[in-house]
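The complex appears here without one of its protein chains, the remainder shown in place.
Per-chain numbering from 1; labels A, B and C assigned in written order.
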């Protein structure tokens, strides 16, 4: 990607309420993002919440992705699990099918898969679980893209399976000079100032280098930017990022 | 249906294992029945079990049905629940979508829906839950049939929604003169002798009257016979029933 | 209870978060109420949340109650279930034991049981489930009180089992002339104005009649007042009620 206005997708997690418990502001985010990673019931997302999120995405012409997870409601999918490959493939296939079927009932369809939480990180590093994820997508519909970190095992396994891989970056996470993220828990890992996040987003989307945490420049080549949704200022940050992108001449549009 | 050899479907519940727990003999039943009501994960059926059951059904050319349930693993779906209609529709839609998607990944597809356990009985009597079930089927695919008791609220709601309704009867349950079943728990409610069950099945399938529990004759007009699968002698009984049907000249074939 | 300053307990539901999902403001409520109905994991309350709620209750010298429920996380325990009596007793016994054990690990102990949601209403009307609840309490510790509506099946079954029954009323729910509550969903069923709720609370606690929804006076004889915790203004309402009680000369103190 050379410097200059480009096209970028904005994705966020939706449908993460469960029964009586509310999480995130789906309605507000649907007016901002272009892709919705909708929970599939294993870490969050009861069926009625999923259905409403799908209906909202269709109404807002937002792309729908299956945000698949380990089966772990109590841990919100944030606890890595050693799930055997065959079991994992079946669990992910089940989730993609459920989500896509509900999306179709609402007049849309799932166009991509994004792993959630501990699974997201595990498949970036573990070739066995990565292959299990790719197998689930291939089994359901090889036309579904995988939205993930660039250069991880998940991207490799999906590419090897002939799937479309879409790389994502982060407006609100600090990068290191090697293009990887500063781990959560380290100082400065999360960017909470909406203007700083917006500046980083615009820099990435226009092909400029981003200032890494160690002061070096780093080029981040991605097609989608993830904005988080589970913090108090999430909606404001997402809106600020989108406005900055549009001011920079970037076309904010779904990849799928 | 006039007396004489007819055509009948044999259905049984499959995919009701869960994780380490085994229930039923899916492989043996697939060689006998023509329709498999496959659990969808809410009362039984982990995703790998479901996937294997779907693959087996496809291999045996057995029709696949979504055996939907209340969300109740601990009670095996046998405890009636007052689920609000919108919630129930979404829960059933989720299950049908998950099952159908896995079936498609295995080269088949769901062709009907059969409610399980407490839901089966509730939708026969409760018009609100019956309508919620019909709404779920309509939302997912109005081409899916509903397999249920004749003359109940579920049949009425499905017919009103324009769905195909397939009536089922039982080889191993005693009937009353009004065509309803002798309630479980009453003496003689369950027929455990394979030969008696086979005789009742053949009688029903050839359009003859069945001897009701009170000694009267009763005509049972159905297109599918359910054989239970969770008892020690289930496979033997199912096989005996099928053989008796074929000896009577009845064509044993799926309805879907 | 004759008119005049009395003694009253204030109870509220606590520990109703689950994993990543937050519900209620436990810390704020612990400074106001005298009894905490702590969720036991079946409708809400992961173990860490329960442990923190117990530790907080001990620190604030607030009585601890086991807020038992049907097993229904997805429905927050608000969906009535037909659970056979033996199963229900075991499920309730399990919850009381888990909660009391955690309370003891934090230096406290459970001193009462309060059913939650759909179970609360079911045991008020269904003698079988009411007896199952009383059996669970008796099996665990006959010294535990039951906190419930006056005059229902639960109160009767508990009294018959020799348990202490503590009647509760509501500051923020309108009463009918016969002493029962105006059902939710009817106009005026819920009192949202803190001052009106406080006035009703003070009236009840001082033995005065309360103005029923139909304009008549009604006497409500209870030992504990429930303040809800799951609405935006819950903490403010609870604090206003407590202040009004104290201004009226009522001693706000736990019953246990």
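Couple of notes before you dig in:
Here, a residue touches a chain if its C-beta (ideal position, glycine included) is under 8 Å from a C-beta of that chain, and two chains touch if they have at least 3 such contacts.
This structure is a prediction, so every number in the text was calculated from the model and none was measured.
Screening B:19, B:107, B:142 or B:249 for touch with the missing chain picks out B:19. For the options C:90, C:161, C:196 or C:213, the residue in contact with the chain missing from this view is C:90. When the full complex is taken into account, the listed residue touching the unshown chain is C:41, out of C:24, C:41, C:117 or C:169. For the options A:52, A:71 or A:208, the residue in contact with the chain missing from this view is A:71. The omitted chain makes contact with chain B at the following residues, 17-23, 44, 46, 73-76, 78, 230.
Hidden from this view is one chain, which touches chain A at 71-72, 74-75, 79-84, 87, 118. Although one chain is not displayed, its contacts with chain C can still be listed: residues 41, 46-48, 50-51, 86-87, 90-91, 93-102, 104-105, 139-140.
The criterion applied here is as follows: only the chains that are shown with their structure count from here on.
Centre-to-centre separation of chain B and chain C, using mean CA positions: 43 Å.
Across the assembly, chain A contributes 46 as residues in contact with two or more other chains.
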